[in-house]
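This is the structure I want to talk about, given as structure tokens.
Note that this complex is displayed minus one protein chain, with the remaining chains in position.
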Amino acid sequence: MFGFEYPSIQDLVVWPNYFGGDSFWALNKIGLISLLAMILPALMFLLSKKEMVPRGLQNVVEGSVEFVENQIIMPAIGPEGLRYLPLLLSIFLFVFFGNIFEVIPTFQMPANARMANPMFLALIVLVVFTVIGFKHNGLSYLKGIAWPHDVPIGLRPLVGFIELLSVFLIRPFGLAVRLFANMLAGHILLVTFGALTIAVFTTSVLVVLTPLTFGMLIILTAFEMFVSFLQAFVFAILTAVYIDSSLHAH
Amino acid sequence: MLFALLFAEAAEGEEEAINPVIPEISEMFWGIIAFAALYVLVTYVLLPPIQRIRNDRAATIQADLDAADAARAQAISASAEMADQLADVRAEAAAIIDAVRAEADAERERLVARAEREVNAMREIAESEIVAEREQALASLRPQVAELAVSAASRVTGRSIDGGSAQSVVDRYLTNPN
Partner (left out) sequence: MSVLATIGMQAVEVAQEAFTAAEERNIAGAAGAGMAYGLAAIGPGIGIGYLVGQAVQAMARQPESAGAVRTNMFLGIAFTEALALIGFVVFILLKFA
């Protein structure tokens, strides 16, 4: 209607390979953004001066480290969680920079709107909290989950089964899907309002609606920047919470 | 569970349009490489200098705060010491003033006493001199008075009076005027 042709989902999220053809090392836009999500934070950290009185970029870098320490590790794990600062900081930076490309012109695609990055990050988190659980509690970690002590004996098999499912399946699945679906939904939302703005602008009568849709597009862009940050924060703090539950398994 | 389901579905519908939920192997390959590189970099290259400077800063601030505390404590003790010294000095000054005043009083007493003594001595000397002068004056006047009295008496009586007898009368009179 009104010459409004919504692009197909393939056009929104699937990108041609720059090189590599069909091989497993073919690089497309998502891979490029993943690499940039590694290079940009590394450059930020390397280029920031290390002075007693921080200024400019050093504030940003130290602010990110302090944010992960004070807002993610301290509330979720406590001081003993500071050992996991490198892991949580890398997860936070990688997810945030992968997300923020959603609103950067010429990219305008969150790397995490494809299932690849969220899935392997979630699998890494699964491996990390399982290993930590076994390292700190031995085999009683598994026993504490599969045979919970604070439950009546008759219910223990059922609750244990649900707990096993929830810990080793729902947790990584939820992590991956939460990040993926949030970013994909945001991306589709932005595309929708972008396409709508173009469609309204090119029709003769409905051109008066352009400020409305364009204003909405701007507001949603700001909102998606917030969501990019929030999802990185949520992913990191959930990782911290899972690590904490492995450290203090009952 | 759902992953397996998704994968099964993907394998089954290979010819159909690409499922947007299925992860792409090539994307995951580059993602894993990027994340592994970032993790290694953060752990060994990027984070240590940041943490070092933050620890340095925290240590510097703590050291400055400690130094400020120490300086404040020192200032408090110094002012207390100064107050002590001031009190000592005041007491000493009061003692000195008292001593000096006592000494001055004593000196004055001594001076006054000496002056009085001297005055007394001088007065006594003067008095004795006066007595001596009077004696001398009386002694020198006595013959003249006798002579005058004899001449006056001779003029009154119209006859010459013997000088010797007259002299003894005058002496008697002057010695015992009553």
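Think of it as A and B in the order they're written, each chain with its own count starting at 1.
The working rule: a residue touches a chain if its C-beta (ideal position, glycine included) is under 8 Å from a C-beta of that chain, and two chains touch if they have at least 3 such contacts.
Quantities reported herein were computed from a predicted structural model and do not represent experimental measurements.
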| item | value |
| --- | --- |
| Residue in contact with the excluded chain [from A:G63, A:G138, A:G174 or A:P211] | A:G174 |
| Residue among A:L82, A:L123, A:M216 or A:V234 touching the omitted chain | A:V234 |
| Residues from chain A at the interface with the omitted partner, ascending | 9, 71, 75, 174, 177-178, 180-182, 184-185, 230, 233-234, 237-238, 241 |
| Interface with the unshown chain - residue positions in chain B | 6, 9, 13, 17, 19-21 |
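In this text, only the chains that are shown with their structure count from here on.
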| item | value |
| --- | --- |
| Chain A and chain B: spacing of chain centres that average the CA atoms, whole Å | 75 |
| Complex contacts: residues of chain B adjacent to chain A | 1-3, 17-18, 20-35, 37-39, 41-43, 45-47, 49-54, 56-57, 60 |
| Residues of chain A touching chain B in the complex | 9-10, 13-14, 17, 20, 23-28, 30-32, 34-35, 37-38, 41-42, 45-46, 48, 50-52, 61-62, 65, 85-87, 89-90, 93-94, 111, 114-117, 119-121, 124, 169, 173, 180, 184 |
